[in-house]
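A single protein chain has been removed from this complex, and every other one stays in its place.
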Amino acid sequence: MTDGQEPIRDIAHLGHFEIYTPKPDESLWFFKEILGLEETDCHEQSVYLRAWGDYDRCTLKLTEAKRAGLGHVGWRTISPQALDRRVQALDAAGCGKGWIEGDTGHGHAYRFEDPDRHQMEVYYESERYLAPPQLQAKLINQPQKFTARGAAVKRIDHINLMCSNVTPNREFLQGTLGFKLREKLQPEVGGVEEGAWLSVTPLVHDIAYTRDFSGNRGRLHHIAYWVDSREEVLRSADVVMENDIFIEAGPAKHNITQAFYLYLYEPGGNRVEIYSSSYLIFAPDWEPITWRKADRGRGVYWGGTLPESFKTYGTPVVAASTAEKGDLFVFDPA
Amino acid sequence: MTDGQEPIRDIAHLGHFEIYTPKPDESLWFFKEILGLEETDCHEQSVYLRAWGDYDRCTLKLTEAKRAGLGHVGWRTISPQALDRRVQALDAAGCGKGWIEGDTGHGHAYRFEDPDRHQMEVYYESERYLAPPQLQAKLINQPQKFTARGAAVKRIDHINLMCSNVTPNREFLQGTLGFKLREKLQPEVGGVEEGAWLSVTPLVHDIAYTRDFSGNRGRLHHIAYWVDSREEVLRSADVVMENDIFIEAGPAKHNITQAFYLYLYEPGGNRVEIYSSSYLIFAPDWEPITWRKADRGRGVYWGGTLPESFKTYGTPVVAASTAEKGDLFVFDPA
Amino acid sequence: MTDGQEPIRDIAHLGHFEIYTPKPDESLWFFKEILGLEETDCHEQSVYLRAWGDYDRCTLKLTEAKRAGLGHVGWRTISPQALDRRVQALDAAGCGKGWIEGDTGHGHAYRFEDPDRHQMEVYYESERYLAPPQLQAKLINQPQKFTARGAAVKRIDHINLMCSNVTPNREFLQGTLGFKLREKLQPEVGGVEEGAWLSVTPLVHDIAYTRDFSGNRGRLHHIAYWVDSREEVLRSADVVMENDIFIEAGPAKHNITQAFYLYLYEPGGNRVEIYSSSYLIFAPDWEPITWRKADRGRGVYWGGTLPESFKTYGTPVVAASTAEKGDLFVFDPA
Partner (left out) sequence: MTDGQEPIRDIAHLGHFEIYTPKPDESLWFFKEILGLEETDCHEQSVYLRAWGDYDRCTLKLTEAKRAGLGHVGWRTISPQALDRRVQALDAAGCGKGWIEGDTGHGHAYRFEDPDRHQMEVYYESERYLAPPQLQAKLINQPQKFTARGAAVKRIDHINLMCSNVTPNREFLQGTLGFKLREKLQPEVGGVEEGAWLSVTPLVHDIAYTRDFSGNRGRLHHIAYWVDSREEVLRSADVVMENDIFIEAGPAKHNITQAFYLYLYEPGGNRVEIYSSSYLIFAPDWEPITWRKADRGRGVYWGGTLPESFKTYGTPVVAASTAEKGDLFVFDPA
């Protein structure tokens, strides 16, 4: 918003994300049996999935590839007009890559890149999920039956992208798409910005950018699905342990966003978060929270710390740059 | 939205509600000690309160009066311009009552009435809560310390107003303020609309209108505060029982909105809901859910039923009309 | 305990129960997929099952029969000597029926009847469950993997038997087996005893006797399995609803025993409880709690009521006697 103009409010929500996996069968098993997603479609090298509470036809596209990592992020606009406006803004910013015809679950979409070259798209037309008879819920306001399978995550929540420099990526989303900055990690006044949490909805973040301490760029930190209670996160951790999935951190509570988190590596190597708690922001004039070193106590809220890998591990998995690495945990899905 | 126009998106969220109580001391005790709200201000016959997670200075105004009931509902706009637009629309609809200078916690506001004559206001300027030292939270993104007092509700959620005829009230909010209809209770096709759940945010409802089966108009059904888990609703029920507060229904789960609810009567007679679970709607083109008789099973989700009072009891407490009453429960705060 | 003698402490715990079902396939589906039990053995007309946290080989024997109802209840003694002592006492009481050779999961057992002719047995030798490789838990102190299937109940908890007259049955268990009375429902001083909750462990009840208001005798009220939290009971209710299992009552909280309950009818017609919360009794000199009419408020703890069927429905399903029936709910599995 500049000079009394009203803010851009054209993006409705995070629609879906696509991730790559070098182990498609194992990854698919994980997302269906452990995370509890439902497979809705399958085309070529991709499987499309959604959580039981997702009312869109697809929120995760899982694509076979040589290396793990982000395929793309899809943002839905509030209207066709809003889509046109955003395409103009993206074009003007010189980051547009052109239209695609659409994909399973949504209509034509405009592709673009953020400064770190993460692939994204905006679209409006979206297909609502219709449950087949055996998956129809007893509640007509619930998109499908509660299957109670595995962690049984409820809905897509957010994505976290690692980047070489948080600031330009964050400013790009604010400037071209109207994202609002909710929280920021900048340990020293005037120092490097290590993380930014942004949203277009009342969720604290639809997307986060965090610094890639390995010195790389364009990588995926994690995708996140929501469950309704902290108890469900704990239960998920029990499920995950029994199925030999690597837990990197949690269950515990973040300072930033107040999230109650559990971080896993799915068999393809991508980090996945099972997420709950946190808080909602309805204020149109929210003042971003800035976290300094002194605000974070010993690390996470109750006093634990995140492992070093949390700052350096991402997908694709790459060797850390020599300058800043700590005790780098290297998870090699190969 | 008409003919390709984009929808009105000028209301940001439910800001506050004012309720009347004939028993100000007992009501204040309830809201502070049992619901766990924080008192922030006190002027003349009113006390101003907020939940520990509310970042506005005030979300409940509790005013001494001869009878219980609704004072008014306050809606915050997304900008000053949006406020101007809504005032014009309200004026054009002939339901405007003029500006007031403001109140504790917010700037000048425009008063109006819905068709059932419930008092409402729109405003933009809102004061952010600043915790005094003894109430400062360890988390800088949390407006105040988690006090863990009583039910320790987290934030304002919604309001439910009873009305003689749901349809015109519902259409009024849609037409003048841009509320979106999320769910509707209309037992018979073409029959009477018994309830409507509307919102401007991703919450399933910021406001509901439900039919007053006593034949009265302009009454309050309930105000609702949020807690983060169903377990906290259960815990609240234990707290409430130990303190001789009347539980009308719950804890249980609604079909409509999927809410996990607990309905109480505060000592002044107003119904209060402690609320969790439910679901969020991010889709810009949500198709309202219509509940028919056959969709609701035996009543509420797991098979219980709501007491008759749920359809006829509201504040102010009045005698039921003879035509439609069932086994009317009369709670007399006098 | 008489005249300074020390109390009988020979029964260790509830070992297992056998129930009959006229619909063996549907019942087995329910116990495995919905309740989440594990099938361990299958002989002739019976399937043997246990919960993931049960360390014995079998806690439920499900037997095909013409009508639903109780097969028998198995009590494990603390030692072989204790078994001998109890057999002597049962013989002396004239209710013994002789030894059986044993069954899957336990050694030779002595059969007897309570005054209402419910079949029971005492035994000492019990087989500990050894999980096959695919079901081995990551925790060596957990008998098997947490499967997270359906309600995923954790362990056997208790049984509730209906009887024509509570008092003699209750006194029989106290006198011959050393059960301790924990709570008692006797609405009027000197009036009829409507329920008795007894245990040999710190659980509030390993067994309850409740009055059969239909005027019948020897029937089963319900069997109960434990989950660790109230949230899991709620989650179970969601699972159950999606699978067309009839919920008779709950989730809610009893006054008596403080149980958080959910009552279902399994497809064969037997009532099953999913149970949590409650409290433990360690005192060797616990004074039984006696509930009078005035102590129970409106019914169950938070104000709801149990349906009439709770007092009259049992298995086998029979017509109610004319004298005392209310609005009898008849569930007919045929």
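Just so it is clear, A, B and C label the chains in written order, and each chain counts residues from 1 on its own.
Everything below uses one rule, namely that contacts are C-beta pairs under 8 Å (C-beta built on N, C-alpha and C of every residue); 3 or more make two chains touch, one makes a residue touch a chain.
Values in this document were obtained by computation on a predicted structure and should not be read as measured data.
Engineer: So there's a chain missing from this view; which of the remaining chains does it actually touch?
Structural biologist: The chain that is not shown is in contact with A, B, C.
Engineer: Looking at C:H13, C:R67 or C:R217, which residue reaches the missing chain?
Structural biologist: C:H13
Engineer: Where the complex has a chain not shown, which of A:G53, A:P251 or A:G314 is the residue touching it?
Structural biologist: A:P251
Engineer: One chain is left out of this view; which of A:T40, A:S126, A:S229 or A:S278 touches it in the full complex?
Structural biologist: The missing chain is touched by A:S229.
Engineer: So which of B:E121, B:E231, B:E248 or B:E273 would be touching the chain we can't see?
Structural biologist: B:E231
Engineer: In terms of residues, what is the contact footprint of the unshown chain on subunit A?
Structural biologist: For subunit A, the residues touching the absent chain are 229-231, 234, 237, 241, 247-248, 250-253, 260, 301-304.
Engineer: So that we can see where the missing chain sits, which residues of subunit B does it touch?
Structural biologist: Touching the chain left out of view, subunit B contributes residues 137-138, 145-148, 150, 229, 231-232, 235, 238-239, 241-242.
Engineer: Contact with the hidden chain only, please: which subunit C residues?
Structural biologist: 6-7, 9, 12-13, 53, 55-56, 76-79, 81-82, 126, 128, 138-142, 154-155, 183, 201-202, 228-231, 255-258, 277, 279-280, 282-285, 287, 289, 291, 295, 297, 301
Just so it is clear, only the chains that are shown with their structure count from here on.
Engineer: Sort the other chains by how far their Cα centres are from that of subunit B and give me the top one.
Structural biologist: So the farthest one, by centre of C-alpha atoms, is C.
Engineer: Distance between subunit A and subunit B based on Cα centroids, please, to the nearest Å.
Structural biologist: Roughly 32 Å separates the two chain centres.
Engineer: Where the centres are mean C-alpha positions, what is the separation of subunit B from subunit C, in Å?
Structural biologist: About 44 Å, centre to centre.
Engineer: Which positions in subunit B are in touch with at least two other chains?
Structural biologist: 229-231, 301
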